[in-house]
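Quick one: this structure, given as C-alpha cells, is what I'll be asking you about.
Shown here: the complex without one of its protein chains, the others still in place.
Going by the order they are written in, the chains are A and B; count residues from 1 in each one.
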Amino acid sequence: MNEEVLLRVRGLFKSFGGVTAVANVSFDLRKGETLGIIGPNGSGKTTLVNLITRFVKQDLGEVFFKGKKISHLKAYKIAEMGIVRTFQIMRPFYTLPAFKNLIVPLYSPRVRKIGGGKLGDRDAVAIDILEEIGFERDAYVPYKMASSLPLGYLKRLELARCLALRPEVIICDEIFSGLSMAEIATMVPLMERLQMEGKTIIMIEHRLRELFRIVDHVVVLNFGAKIAEGLPEEVIEHEEVKKAYLGKKGLK
Amino acid sequence: MMLGMDSDRMATISLAVGSALAGVAAVVILPLGNLTVESGYQVLIYAVAVCIVGGLGSWPGAVVAAFLLGYAQILTDKFGGSHYQAVVAMAAIIITLILRPSGLFGKQKELEERV
Partner (left out) sequence: MVTKGKRKERLDRGLKVRSEGVYAIASWTEAMYLIAPRLFLILAMVVIPLVMPSIYHKRLICLLFIYALLAISFDFLTNYVGLVCLGGALFMGVGGYIAGSLNAMLGLPAVLTIIVATLGGAAICTILLLPCLPLRGIYFAIVTLVYPLLLGRIIEATRILGGTDGMPGLSTYPSPWVDLYLVIGVTAFLLFGLRRLVNEDIGLVFRGIKDNDQTVTACGVNITAYRTRAVYIASAIGCFAGAYLCHLYGWVGLSFFALDFSIIPIAAAIVGGMGTLVGPLLGSAIIVPLSEILRAFGGLRIVFYALILILFIAFRPEGLMNYFQRKYAQFEHWIEV
C-alpha cells in the first residue's frame, strides 16, 4: 500500500433546509487502501458520498483527486475520472438482460478512451466481466432479465457496473444491506479479491462484523460530523463511538 | 398511496382547482375584448412564460412574474412596437432557463443543483 494520497476531502458541509447533513468532514484516502465509513442511521454517510461524487452540490468544502480540485466538476465528469459509486437504492436497468446493463458503462467515454478506440464486441466483454464477478455463464445467468434476478445478483451487477468502468476509486454504498448471511459469505471474498488486486475502495456499511474484516481504516460519522478515525480496533473502543451507537445509557 | 392518501383523488382535486382558476381568469379577461375558442392558445403562451419565470411550485413567484411580464409587455408595446410582445415572452423563457432554471421563487431547487 503506497503512501500516495488519492482522494483528499477537506471540510465538506451540507445542510438541507435547517438540517445539517454533513458538518466539516475531512479525511484522506491512500491508494490501495480500503476505507470504511460507519455511523448510525442518518449520520450523513450517503450524503457524504453524494457530495464527493457531486450528485449533490456542497455548501462548503473541497475535494481533491490526485492533487487536483474536483469539487467544482459535474457528476459525470467525476465518474469519468474514475471515481465510481454504487447506489444504496438499487437501480439497474430492469427491462434489459443482465449483460446489456453493462453496455452503458462500456460505452462511456472513459472506457472508450482507455480501451484505445473501439472496444470490439461489448457484449462479449460484458459477459466476461459478469462471469468474473460470479454470474455462472453455463446457467445462462448473464442473459436473464435484470428484473428476474435475486438481490444478491443485483448487488453484484451494481458492482460489475462499477468495475466495467476500470475505476480508480470504488465507493460502495451499503452493498451488504438486504443480503442474507449466505449471500454475504459469497460477497466478502469478492471484496477481498478486489482488495488484493490493489483497488482503492470506500465502503459504507452497517454490518460492522463483516466490514471490519475487510477494511484497513475507519471513519465514524454521527449527525454529520466525524467523531472518530483510525484502525477498526481503536475506533470500536472510542467513547464517542460507543455513545453514538449505544446511547448514553448503554455505556453504564 | 402508501401514506394513506388517495393519490388519484388528489390529482383529480388539483385538476379541478386548476381548471376552476383558469375559468375565473377567462371571466376576468372578458371585458378586454372578445372571447373566441382560440383565445386560450394566446393566453397559454404568456401563462407558461409566467410559470417558468416565476418558478414551478410557488404561487407568489407566479404573481410576481405575472406583474413583471405584464409590464414588460406593455412597455414593449409602447416603446418597441406591438409586434415584439411575443418575442419578449420567448426571450424571458430562454433567459430564465439558462440563468436560473428554477425561476425566481422556484421550490424545485434541485434543478439548480442539477450539476
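Definition applied: a contact is a pair of C-beta atoms (placed from the backbone, for glycine too) under 8 Å apart; a residue touches a chain by one contact, two chains touch by 3 or more.
Every value quoted in this text rests on a predicted model; they were computed, and no experiment measured them.
Interface note for the absent chain: among A:Lys14, A:Lys45, A:Arg110 or A:His217, the touching residue is A:Arg110.
The hidden chain makes contact, of the residues A:Thr34, A:Thr53 or A:Ser71, with A:Thr53.
Residue positions on chain B in contact with the hidden chain: 37, 41-42, 44-45, 48-49, 51-52, 56, 82-87, 89-90, 93-94, 97-98, 101, 108, 110-111, 114, in rising order. For chain A, the list of residues touching the undisplayed chain reads 53, 55, 74-77, 79-80, 84-85, 87, 91-96, 100, 103-110, 122, 161, 165.
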